[in-house]
Structures are given as C-alpha cells and as structure tokens.
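Only a single protein chain was left out; the remaining protein chains are all shown in position.
Right after this comes chain A.
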Amino acid sequence: MAPTLPSSDQASDQDNWDNGRLARKRQLLIEIVLRNKLTALVVDGDTTCRVLEQLLLRSYGVQTQGVDNGRDAVALIASGVKLDLIIIDMILPVLNGLETTRQIRDMGVHCKMLGVTICSRESERQVFLAAGVDVFIEKPLDPEHLVPILRELDGQ
C-alpha cells in the first residue's frame, strides 16, 4: 500500500502539521484544467530543481523540456522551438541566467519568462527583472505562484 499522509479524518486538532496549508497545496495541484496545450522550458543547472519544476508543470499538462545551462537554452530557442513559458534560474553554468535572458529577449522572444531563483537581495531581483524576466519568484516554484500564470497563458 502506498504511503498516505494523514487525511482530515485522521489528523487531530493537536496535530502539529498545518493541515489547512497542506490541503491547499493538494487542491492547487488538481485545481486547474488547461484548455490549450502549453509548452515550457526549464533552465536550471541543478538537477533536483529542474526535475521538480518540470514535474510540477507536467502535473498541469504543460509539455516541458529542461536544459541545465544558459548556452543550451539559447541554442534551443534559436533552433525555432516555440514556447509559451520559460522558467530560468539566475545563476547557470556556461552562460549565466541574466545574459541568457538578455539574449533570448534580443532574439525577439516575447513569451512569459519567470525568473525562479534563490535570492537574498532586492538589487538582484531588480537586475533579473531588468534583464527581461516578467516575474521573479523565490525557489522553490510552487502552485500558488504558478497556477495564476498558467491560467493567464491559457486565456482563462
């Protein structure tokens, strides 16, 4: 039997978990149905982060690819791949996230770009936005930030 988390039947008020928060996360995972087939690219040098972000997107039916460095991201887009959404980290191997974002925008790509990164300073956030990302999100990417963006892209 696959492990299960305590359901609302089993959890007591004395439970230290915030079951309301957990329930909301679960709800967000199944809440939306996309009418259109959206495509996305995840650009992250860390395997765990990249896999998690791709899985989250795929759980909503978004067709997703992943690359682990900025140069491959630029090359993929230059090859003509059409994307609705790009999720990009700020620090990347080979070609950093800021320069990658600038080059993607310089190619005339206008799709939604989310800068999803670990950040400690407001100045870094502003630099990333100035480079061309539309939205800045602190890692990890979560449904609460992603779902409204997917709805917008889906025209809902």
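Just a few scattered comments:
Everything below uses one rule, namely that a residue touches a chain if its C-beta (ideal position, glycine included) is under 8 Å from a C-beta of that chain, and two chains touch if they have at least 3 such contacts; residues count from 1.
The working rule: contacts and distances are computed from a predicted model.
One chain of this complex is left out of the view, and of "AP complex subunit beta", "Histidine-containing phosphotransfer protein", "dolichyl-diphosphooligosaccharide--protein glycotransferase" or "Electron transfer flavoprotein-ubiquinone oxidoreductase", the protein name its UniProt record gives is "Histidine-containing phosphotransfer protein". Touch with the chain omitted from the figure is made, among A:84, A:99 or A:142, by A:142. On the side of chain A, the interface with the absent chain consists of residues 1-6, 10, 15-18, 21-22, 25-26, 29, 44-49, 51-52, 55-56, 58-59, 89-91, 117-118, 120, 139-140, 142-143, using the contact rule stated above.
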